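Every protein chain but one is kept in place in this view of the complex.
Letters are used for the chains, namely A, B and C, taken in the order the chains are written, and counting of residues starts over at 1 for each.
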Amino acid sequence: MTEQSQQFASDNYSGICPEAWAAMEKANQGHERAYGDDQWTARAADHFRQLFETDCEVFFAFNGTAANSLALSSLCQSYHSVICSETAHVETDECGAPEFFSNGSKLLTARSENGKLTPASIREVALKRQDIHYPKPRVVTITQATEVGSVYRPEELKAISETCKELGLNLHMDGARFANACAFLGCSPAELTWKAGIDVLCFGGTKNGMAVGEAILFFNRKLAEDFDYRCKQAGQLASKMRFLSAPWVGLLENGAWLRHGQHANHCAQLLSGLVADVPGVELMFPVEANGVFLQMPEAALEQLRNKGWRFYTFIGSGGARFMCSWDTEEARVRELAADIRAVMGG
Amino acid sequence: MTEQSQQFASDNYSGICPEAWAAMEKANQGHERAYGDDQWTARAADHFRQLFETDCEVFFAFNGTAANSLALSSLCQSYHSVICSETAHVETDECGAPEFFSNGSKLLTARSENGKLTPASIREVALKRQDIHYPKPRVVTITQATEVGSVYRPEELKAISETCKELGLNLHMDGARFANACAFLGCSPAELTWKAGIDVLCFGGTKNGMAVGEAILFFNRKLAEDFDYRCKQAGQLASKMRFLSAPWVGLLENGAWLRHGQHANHCAQLLSGLVADVPGVELMFPVEANGVFLQMPEAALEQLRNKGWRFYTFIGSGGARFMCSWDTEEARVRELAADIRAVMGG
Amino acid sequence: MTEQSQQFASDNYSGICPEAWAAMEKANQGHERAYGDDQWTARAADHFRQLFETDCEVFFAFNGTAANSLALSSLCQSYHSVICSETAHVETDECGAPEFFSNGSKLLTARSENGKLTPASIREVALKRQDIHYPKPRVVTITQATEVGSVYRPEELKAISETCKELGLNLHMDGARFANACAFLGCSPAELTWKAGIDVLCFGGTKNGMAVGEAILFFNRKLAEDFDYRCKQAGQLASKMRFLSAPWVGLLENGAWLRHGQHANHCAQLLSGLVADVPGVELMFPVEANGVFLQMPEAALEQLRNKGWRFYTFIGSGGARFMCSWDTEEARVRELAADIRAVMGG
Partner (left out) sequence: MTEQSQQFASDNYSGICPEAWAAMEKANQGHERAYGDDQWTARAADHFRQLFETDCEVFFAFNGTAANSLALSSLCQSYHSVICSETAHVETDECGAPEFFSNGSKLLTARSENGKLTPASIREVALKRQDIHYPKPRVVTITQATEVGSVYRPEELKAISETCKELGLNLHMDGARFANACAFLGCSPAELTWKAGIDVLCFGGTKNGMAVGEAILFFNRKLAEDFDYRCKQAGQLASKMRFLSAPWVGLLENGAWLRHGQHANHCAQLLSGLVADVPGVELMFPVEANGVFLQMPEAALEQLRNKGWRFYTFIGSGGARFMCSWDTEEARVRELAADIRAVMGG
């Protein structure tokens, strides 16, 4: 039970899904033009435009750190600031990447509820200072689904984007787990993005079953001016681009992206359901996407670790995160649930 | 003859080689720890240390732009400068990436002979200015094999590194085609790097048959301090790192990296031999690695294009670059050579 | 009472002191070599070395934003972080300058008591995260005197520097009001800096009576390597440097720097003493340097404004900052105190 026990540590512990793999295999035939000037990249971009029902600008970057940082730096200058939640990945887990790519844009953390920003919390930060001694707020970034497993509803997104428009702020969505959000809400990608006022989406491929590669979609096309140069300069233009784009074709052409999100979400629901009645185990956040956050005694967590289970505990004392992914096995979920019950003396 | 005709445009038009593919396939089993904390990454690093016969520090980046820029920025500060040849890829084809990653380090171009820097040309640039109004030279970067297909000999490398030591300069090697250099000289990787005084090598994987991924090897280990943070912040830390490192295991464990270089070099020799006696066709540079640079009348080049052949002509009027790669087919080489002869009226 | 009423808004509302002015006048004779290669700059540097009783490296920058940001960026790389108090000027009032100069170093705010960091609060932040997803702590910056008018004692500084050494952190002091700290404690500049383990001090000249210009003193000389290039590249090398350095000669040669600090401190003590017994007025922080922070009803503050007084209220609801400077007039202090008493119904 060594390797399987790692299944809940992170959704990027998973491998490449069959659809992405098959597309890479097909793409690996003979020579192709480099730097995105190939048929696979064109096809992937078209799939995105079709899926999102709009003629957006599509770019590819190697990972989420870069995709989000590049997108944010295209939305503001170094003396501007970016409003995010205290739990936002760009704030807590990117080693200063947004500040590096933007040459100094400061992240301003706003209060969040279940990991979600609100018009009120954005307004509070955006209006706090109006003098040149403090970086001028210019962007809001939200994560969908959030880092604590919650999901913004379309009306929440619309309320936020209206606040942004009123305050002159661009709106960016970190969609590392965008598929899980779509799966949870049953909404179309368009409803959760441009129809709700999102300017730019970073659509995560890695957690959805790819080896590398995130897509950056500009719904507000004029913000994408010269973005290809930005990617190139920042070391994010793949020479053999087809191997970043072909997997997207695999994920998008038959809806695998959504099925993977649904499966991961389903496993999270299963886990939370199975432990719902275990005394001493508290759900820290509503389970809406693929993560389950449990409050448990530290000693119990230690026993779980001794049984070989791996999970993150960055959420605070006694908080454990269990992530499900596209390939999480239901049997493992049940084993984990049983072990949780066991260590809790259930 | 459409796709095959692109075989000489660039060595990054090629796909993934069988050895890298097989390793990826093996690596794609179950879950693995992310961010390089996996068995494949450990194995790849060990293979490098074995191959280079030294306990170097090993890192992985997504592409050559990033690998070289990160390495250079670890060797100097923003107010320092980097000496390179006029034809260096970092100067001509990285869209200002070295300047971006280093926050402003200026590239100073030095005269080169057949694309190679010399102690004299380095000295000339390094000693030209000694005042604080000009960025202080701190690094020399050389490309092995060079952008025009030539290869530095071990004694040339030693002479350069002695000059660097004397002048207080760090020495970086862009090894996008390092395998071709090793193949041509029959030297060991150690002889062409740390034994000759190289501080850092960026060893290219993409042109050698990988989908993505370059290795950065610090022979001067103290220059590698906190380099892992640098990679992370710059968006170059892969979450599913195994898919960057496993292909290296595939390339290194049975010598495929060298065989690929030998094959590409062989094809270049074949091509240059086949057209050596064609009147009006001049070799622009000695053929030592996998590129053949031919001076031909513009009209003849146009005819070649009309026949479907693709090649770069950035070298100046009438200059054409034909690149061979790990999967170039000899039959194609012969076809190309025949067409060159034909368009030249031979 | 228009202009005088602004005397308490900020200590940089004051002009050039007579000693600085006289030195500028003397320096303005004939031609002098540019860029710091002049006699005044040499003299100023020597005065600093004498005053601090050590052979430190001395540089000059135009203002405090730049001096502190340049110093911090010489102490860390972009992927490192800087620990500061929540009230630190670099965090709250520099518009992201430290992040800009360092190309992305993140500021991590630590708890402070009366504006002062403690070994415990530094340790808490420095040890919170040890993974590469978060910028590695590399520098601590403290402000002496602090932004809320308190002053670190030599033993407090020593305790902090010991913590820094233990944790591998460089220690920087923002000394915008360093003179006021020396004046309050009666300690020598050496006791409050290198003898207590400070690596670099930015010694503020502007608030002490100069037009422009801050001095940067490296007690840890090896950290100053190529710092002159850093200043030049960042637009902080004055061509007519003598006009930045001569005023320092004026301030340092006869102790004016300390007298100015003493005077400003004295005025602050006078003000706080005069309002100490006014009911409803609370001192927010101990008065140790040249600032007096009073908690008063918002309505009373409004009445003070109506009487023409200017002061900052960034400290929170009902908090007002009254700053004294080298040229604050005692008569104005008494008028202000009387008006405070009056608006409070005293």
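Keep this in mind: contacts are C-beta pairs under 8 Å (C-beta built on N, C-alpha and C of every residue); 3 or more make two chains touch, one makes a residue touch a chain.
Every value quoted in this text rests on a predicted model; they were computed, and no experiment measured them.
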Partner chains on view for the chain not depicted: A, B, C
Option from B:P135, B:G175 or B:G205 whose C-beta touches the chain left out: B:P135
Among B:E19, B:E57 or B:E99, the residue in touch with the chain that has been omitted: B:E99
Residue in contact with the excluded chain [from C:A97, C:A268 or C:L301]: C:A97
Touching residue (missing chain; options C:T206, C:N265 or C:N290): C:T206
Contact set of chain A toward the excluded chain (per top definition): 35, 77-80, 103-104, 132-133, 135-136, 226, 228-230, 232-233, 237
Interface residues of chain B (partner: the chain not displayed): 78-79, 81, 92-97, 99-101, 103-106, 132-135
Contacts of chain C with the absent chain, listed as residue ranges: 3-4, 6-7, 9-10, 12-16, 21, 24, 27-34, 61-66, 69-70, 94-97, 100-101, 103, 206, 211-212, 229, 232-240, 243-244
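Note that in this section only the chains that are shown with their structure count from here on.
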Pairwise touch network: line, ring, star, complete, or other: complete
Chain ID, smallest distance between chain and overall C-alpha centroids: A
Chain B and chain C, separation of their C-alpha mean positions in angstrom: 50
Inter-chain centre distance, chain A versus chain C - centres from mean C-alpha coordinates, in Å: 42
Sequence positions of chain B contacting 2 or more other chains: 103, 229, 232-233, 237
